[in-house]
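In this view, the complex is presented without one of its protein chains, the others remaining in place.
On to subunit A.
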Amino acid sequence: MESLQPPSSSSVVSSSNSNALTDSGQRNWLDLPRDAILSIFVKLDTVDLLVRAHNVCTTWRNISKDPFLYRTIDMSNLDELETSFELMKTNSQLEILCHRAIDYSRGHAIDINIEYFGTDDLLSHIADSASHLRCLRLACCYSVTHEGLCVIAEKLSHLEELDITISGGLTHDSLEVIGRSSPQLKTFKFNIEVYLHPHIVYDDDAFAIAKFMPGLCHLQLIGNKMSNDGLLAILDGCPQLESLDIRQCFNINFIGSLAKRCKEQIKYLLLPNDDTDDYPFETEDYPEDYPYGISDIDLDLLSEDDYELSDGSEFSEFEFDGNYYDF
């Protein structure tokens, strides 16, 4: 958070009388310089700004509309609201508030974080109003569709960071649109529900990322169904990749030359069965019937010859001869 412009010392000294103690010994908070109030308001999250600071009095309402306060619009972690109120009604209220925050930002919003209540309509408003947006997070926004995302992606060419964690209607086609429209994209997160179709191999997301997001430095794909082919494509397609999070990607057989290459190319690597405590959404324990439980093994110990698993897992034949299990 950038620090506020301090009031010039001369103006503080000269305005000192207005802050003097009153006869009753109380000071009037409304006499505070706007910058001082802003220094408090900037510490409030977006919802507190819009429903509390905004509604205290006319002076505060005016200050609470300062675009400076809406460069970051964070409307995440509203779990308490989720449980306390009727969900749909709350979500539509939150959407109204988010609309308002975007209006107050007067085009200066650079970071928007939305959980649950995002819709195509809201995205469209963001696209029209926040042309400098650099960072967007849409978590669990099930109402956002591929078409809605196309609209926002085309207008947000400054986007450097996009997090779509658990979406309803987005596909690998969406990833192509994002990649084509946002050439500056450096960080991409596309996490999905881990428990859906656990054994189906699906590499199209990975292929789309490899093909259309070549400039990525940071990639998180928790729960993705890609296989080794998908991972290899990403390593080939995104040469600048520094960090890669493939936790819960249980279709990846992380051994042999692929593991070695990953380790060489990627600085910060999180593997399929690494700990997910920092991830706020549902994950699975390492599946019992899953054959590739070796990512805890020191990669240095692995070579191409080691890939035949000692437990003689029945799954290995589907993976290692290059033919994937046909569903």
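In the analysis below, a residue touches a chain if its C-beta (ideal position, glycine included) is under 8 Å from a C-beta of that chain, and two chains touch if they have at least 3 such contacts; residues count from 1.
Assume contacts and distances are computed from a predicted model.
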item: Name under which UniProt lists the unshown chain, selected from "Trafficking protein particle complex subunit", "Small ribosomal subunit protein uS7 domain-containing protein", "SKP1-like protein" or "CHCH domain-containing protein"; value: "SKP1-like protein"
item: Hidden partner chain, residues of subunit A it touches; value: 3, 6-7, 9-10, 12-13, 16, 19-21, 26-30, 32-33, 36, 39-45, 48, 51-53, 55-58, 60, 80-81, 84-85, 89-90, 93, 96
